[in-house]
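Of the protein chains in this complex, all but one are displayed in their positions.
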Amino acid sequence: MNAVIDIAALLVMPFLLGGIMNRVKAVAAGRRGPPLFQPFHDFLKLLRKGEVVSRTTTLVFKLAPCLSLAAVVAAALFVPLSRGRAFLEFDGDFILFAYFLGLGKFLGLAAALDTGSSFEGMGASRDASFGVLVEPALFLLLGTLAFVTGRGSFADLFRLADGHGTLSLIVLPLAGLALFLLILVEGGRGPVDDPATHLELTMIHEATALDNSGPDLAFIQLARGLKTALYASLIANLVLPFCPGSVLPVVVWLAAPVLVAACAGVIESVLARTRLTHVPQLIFVMTALALIALGSAVFLAGAGAGGAP
Amino acid sequence: MTVFLAGCAAVAGGALLALAAPAKLRGVVYSIGGGAGLGLCAAAAIPVLLSCEPATFTAALPFPFGPVGLALDPLAAFFVLILSLSNFTAGLYSIGYVQTYPAAKSRLYYPALGVLFLAMLLLVAVRQAVAFLFLWEIMSLSSFALVAFEHEKEETRKAAIYYLVAMQAGFAFLLTGFVVLTHAAGGVDFSAFPAVLSGGGPLAAGLFLILFVGFAAKAGFVPFHTWLPRAHPAAPAPVSAVMSGVMIKTGIYGLLRLIQFMGNPPLWLSCFILILSLLSGILGVVYAVAQHDLKKLLAYHSIENIGIIGLGIGVGMIGLSLGLPAMAFLGFFGGLLHVLNHSLFKGLLFMGAGSVYLQTHTRNMEKLGGLAKAMPKTAALFLIGSLAISGLPLLNGFVSEFAIYLGLLRGLPGAGAGRAVALVLSLAGLALIGVLALLCFVKAFGATFLGLPREQGRGAARDGEPFGLIAQLVTAALIVVIGLLPRLTLPLMTGLVSGFAGAAGDSPVPALDGIFSSLSKGFLVFAAAGGALLGLRALLLRKRTVTETKTWDCGCQRRSGRLQYTAGSFSWIVRGFFAPLLGFRTRVKTEAGPAGLPPPVIEAATEGSDAVERLALKPFVKAVRTFLKFFSWVQSGNTQQYILYGIVFLTAIIILIFGLGG
Amino acid sequence: MLILFFIAPAALCLVCLAFRRRVVNRIALLGFALAYAAGAVLVLIGPAFFLLPEELRRYFDFDSLGKLFLLTLAAVNLGVSGYSLFYLANVNLSREKDTLYTISMLLFLVSMTGGILSSHLGLLWVFVEATTLTGGMLISVERGKQALEAVWKYIFICSIGVALSFIGVIVLSLGSKSIGSLFFADLYAGAGAINPFLLKLAFAFILVGFGTKMGLAPVHAWLPDTHSEAPSPVSALLSGALLNVAGVGLVRFHPIMTGAGLEPFAGTLLLVMGFLSLLVSAAYILSSENYKRMLAYSSIENMGIVAIGLGLGGPGLFAALLHMVVHSFAKSGLFLTTGNIHRLAGSKQISDAGALLNRDRKTAWLWILGFVAIAGLPPFGAFFSKYFLVGAMVSRGLAWLAVPLFLLLAIVAFGMGKSVFGMAWGRYRPRGERDFVPEGAAPAAAGRRLSVWAYLPPAFFLVLLLGLGLFIPDFVTRLITDARNAFVAVGR
Partner (left out) sequence: MTDILAVILGTTMLYVYATSRIEGYLKILALQGALLFALVLFDFASRSVFETVFLGAEALGVKAIAIPAILFNLVRKNEVRREIEPSLPQFFSLILSSLVFAFGFIISFWARRLAAGLAPLAFGVSISIIVSGLLLVMSRKKIVTHIIGYIFVENGIFLLSLSVASEMPFIVNLGVLLDAFTAVYLFVVFSNRIQRAYDEDRINALQNLKD
């Protein structure tokens, strides 16, 4: 039953979250905005189209969108979903999760360079460079959780409720905030990136897909949406352990991403896009948050307040 | 043991016959020897790895050596396996590579290569200090000869000399360390050393550090790495592959032996190794990101990977120090497996870079591009290597890094403040290394093989001759096999790693076995999803039109390779993050222009300089030079002055005698 | 034996003087070298045959040390004599000069043999003085301004140095009145009775005097000039044999100090001189522009190593003796090779002698391998002397000395390696298919062929070094160990 919910949610969420963000932005701007499932319609439309392929490109360009999406799909195996369990759990599975996403990223960037376009090169450079800041922060965060829980698998890392009283009160919000930032960065949302712009010199994510069209573009967009959904599921899992019963967790798990998307939409409408040169500072906040989490966890564990032996 | 010695003999025989063979057949002859050597060595090594029963042999040599014990224990067998494999692929790849040089020049290439491998094969088997040092120097010397192969180039000459001096400096530490060790142990045989080193105390720690410096200089740990980015680019590609793939690992081998001698290292020492490795890994990859030279980039990645290996060993040592066998097992497992993995993918990458160099005559990525169309096979193989070195799943690099991550995680439960911070930071550090490597290889692969040629005429390349491709293919196949089915490594390595970690308590092997099969499940899902999506794509496009045209490029339609994003600009943002480390400088060449106007720039280039070199090595060398210059008045040519030296010296002694005699 | 080593060469000199024919000279030179080598081997394997009165025999001692260096000298001489064939054929000396060269060579050999075998301090001193004179004659065979200056410096500085060591002998005899003899055996036996104050004084003088001949800093200054200006075979002899003679003198004198309990004093002085030598050669080898001078500085460095080994005593003595032998071979080979290089390049400047590998492969390889041997890399013998030297340091509790030692050795190796490989390697310009002509090489030089005698002797030394590096033959070990033990035992 849960598996069905999980799979269904993972199929719907990627489109829904994007739709919610756009809707919130439109409302904040005083417009009615597109339907919630507009991204899904776009997706279907793109699937039906033909493609325009540059003569410069090689096989890499053709394979990358499919394989990137496949990598995200594979990564989804390890993410704790409703009821806090993942499809596949083992010690260190979160490493495979992160590295599958890395594989997808490698292929996407290579495909961007394959076109020989300087704009795509620029986008790829930015994407890769900001990723450099994201990854250590993520591992710092997960490492802290691993220290606090003393466990090794992704799903277990988020079982903070099990007797980590004070500790989880401090670590949880920090972790949530850091993950939220992660969604903004990886999802290409403001104030890090501006999905609406078409000023080439300021784009990050959009620029890497400038030359993609048809099904390829559809896969790329789906991959990005799925990634956002996975991260959102992580945020939901931070609070899941505090929800008793069997129905409540599922409801919370379904509601949390919607809330996250709404928040992202609000932020994007409220905050201006950061200058490109300042983006690294913004991303580095993630690392700072993770470090604070680590510091407090270590301190509290040492002071005997936490549950860690 | 006889089989192993026969394998060594096969390697040596191939090299010797290559000396006698006609120029065209030299490489083939060598490779046949190498293949026989691989078969024999594998036949000798694999049983040892499976059974953990060391094979021994004692050679009674005359005086300076004395009786020399040879033993093929699991550690030695593991290295023998890697070495003989590398020897075979390097020989195979050399066939085409060396043939591009004049026959007279290549005559000594194969013998030198053979001596290098023979020295290394014996080095890991030998159990006696004198012979160990002797073989160590033979190894340095033969590799030096190979580095200097293209001695007609100024750059190569400089690099070779630099390499020689660096090796001698490192050797000085080894020599001193081993002499002190043998003095303390009362014998030159390795069996006497544990008694000295396992005792703890300042002597053991001091000796460990001295010897570690010697080994680190060979392995390329920061700050002893500066020779690496010089020597590797200067050497011919197969030699770079050998040096980077296996030769620097003899330093790791030495470190592992030291740990074996020591048994239970003190915690501070383990942490020292961990921190230094982390530093090597991060600095190595940061410098690699800043490189435009394809082979230099790979050389810096060797430093990075040595850091990763060291990280694994450090984790293992911490596990030993703390009495956590599972952590120790995973750490050593990851470190050792990465030794094998790195030898494979780095070999593959250097061979690919060599093919690119042979075809385009440049290693500068800013001049390359679009080679994937001209050399599709090489490009595909290079891509596999790039993915593997970035530690991405499905390939072998991931498996070993994953094991190190697991080792780090195993240390976390119940950790105190210091350990927790150290391990979590290492976790993040390893992630940083991984993501930087990813960026770096997107850059390297993209700038070299993708897009358009950046310079006219460089695009006219071919895939090269079949032997080289076979060598690369064999390597790539192993990379994929280990990557997809990591469980296969367990039976080979369990005994070896348990030897280090100690098999007390519950063995982590079954758990690891389960994890590895889960990994393979994940890979299967990826493959299924990828296949399905590709099929879907093909299905969708079957009835649609696929138009081939120019790159859209936001409408900027001037198609020119020179307008592409360069490797330098690709890494520009990240270079900014690490600017203080890199010491990046723009070198501008100008010429005299019209008066009153700024002189026109005719050439501009950016270059980075190594922080270790800039902050430590150069000032040191400068200080030494200044100190030596202080004596420049000595040889003035004046006879009277010469006589005066003697008189003054004599007078000083006499005064001293009077002073002492009272 | 003594007749073979002393009387026969004198007789040969007379023969040469009588004939003044090139053929006779060659036969004398080569024949004697072979006879000498045979004699040395005979001395090694059997008892030395004496046909001389006991009174005279006492002055010569065929002990292990003597045998060891007799063999070394014989080998060096064999190589040098062989190379002389090539050298003399090339320089075209007048018949008188040719004869002078032969005679000086023979006499030089006699004086060195005497120095090695003397069992009497005074006689040792006389022979050392004689080497100055005969060596000077040999250096100045090829007249030229620079050679003249070199000889002047050699003779003048060495003479003063040797004169100083004579003062040492006198002071020693003053202090050892009760012994009343200058035979080493007597001095060892009565070392404890010698006035320690005068003994120290005597040692200081003798050290400075013999140190001058041996090329130890700070009294080394003549060495680079002389070694660089002498003809190549003579340089080989000077560096490969002469330095040893003074070294043997110090080795023989040292046990007196040990016996008198003054080893710390003597050892410290030797260590100071040794390290000063290393320092000087490190300072100059880096900027050396003349390849023969570079080799000369390397000789200073190696003598420094020997002095350090002597100064350490005990196991250090073993290292020192081994290093002396190894250095003899390596440096002789290198100096002989410079003769080839000079012939090819027509200049002693490093900058003029590039791209050797492309000009003359064999010479280039001799040059490179010679460097490998002298730098203490395996598979050549110097590797082990270095190893034992560090062992001696450690066993003396002076392991920290390895730090300056290796630092200076690294500088020397770098300075020398840079030049050696700079000369061997070089650019080639393809002319037609697979045909290189070195850039900057005179066309004539490229085509020049050297005779087999130009390659054989250096190769001979390399083979010897290889033998000492792969396995030190039993008899050599025994000789060195015996010599060491003899002197260490005396010291107890």
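Every chain is named by a letter (A, B and C) in the order it is written, and numbering of its residues begins at 1.
Keep this in mind: contacts are C-beta pairs under 8 Å (C-beta built on N, C-alpha and C of every residue); 3 or more make two chains touch, one makes a residue touch a chain.
Computed from a prediction, not measured in an experiment: that's the story for all the values here.
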Among shown chains, those touching the left-out chain: B, C
For the chain that's not shown, point to the residue among C:170, C:403 or C:452 touching it. C:170
Which of these touches the unseen chain: C:12, C:37, C:88 or C:130? C:130
Which listed residue, B:477, B:524, B:546 or B:644, touches the chain dropped from view? B:644
Checked against the full complex, the residue among C:98, C:225, C:301 or C:352 that touches the missing chain is C:225
Residues in chain B touching the chain absent from view: 632, 635-640, 643-644, 647
In chain C, positions touching the absent partner: 59, 120, 122-123, 125-126, 129-130, 132-133, 136, 140, 143, 145-146, 148-153, 155-156, 159-160, 162-163, 166-167, 169-170, 173-175, 177, 180, 182, 195, 198, 224-225, 228-229, 284, 287-288, 293
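Throughout what follows, only the chains that are shown with their structure count from here on.
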Taking touching chains as linked, do they make an open path (line), a single closed cycle (ring), a hub with spokes (star), an all-linked set (complete), or other? line
Farthest CA centroid from chain C: chain A
Between A-B and B-C, more C-beta pairs in contact link A-B
Chain A to chain C, mean C-alpha position gap in Å, rounds to 77
Give, as an integer number of Å, the spacing between the C-alpha centres of chain B and chain A. 35
Inter-chain centre distance, chain B versus chain C - centres from mean C-alpha coordinates, in Å: 43
Return the residues of chain C touching two or more other chains; collapse runs of consecutive numbers into ranges. none
Given the complex with chain B, which residues does chain C contribute to the contact? 152-153, 156-157, 160-161, 164, 197, 200-201, 204-205, 207-208, 212, 218-219, 221-222, 224-225, 265, 269, 279-280, 282-284, 286, 357, 372, 375, 377-379, 383-384, 386-387, 390-391, 393-395, 399, 402, 406-407, 409-411, 413-414, 417-418, 421-422, 424-428, 434, 436, 471-474, 477
Contact set on chain B toward chain A in their complex: 369-370, 372-373, 376, 379, 383, 387, 390-394, 398, 402, 405-406, 408-410, 412-417, 420-421, 423-425, 427-432, 434-436, 438-439, 441-443, 445-447, 449-452, 511, 514-515, 518-519, 521-523, 525-527, 529-530, 532-534, 536-537, 540-541, 544-554, 556, 559, 561, 563-565, 569-574, 577
Considering the complex alone, what residue numbers of chain B touch chain C? 61-65, 102-104, 130, 133-134, 137-138, 140-141, 148, 151-154, 157, 160-161, 164-165, 168-169, 172, 175-176, 179-180, 182-183, 624-625, 628-629, 631-632, 634-635, 637, 639, 641-643, 645-646, 648-650, 653-654, 657, 660-661
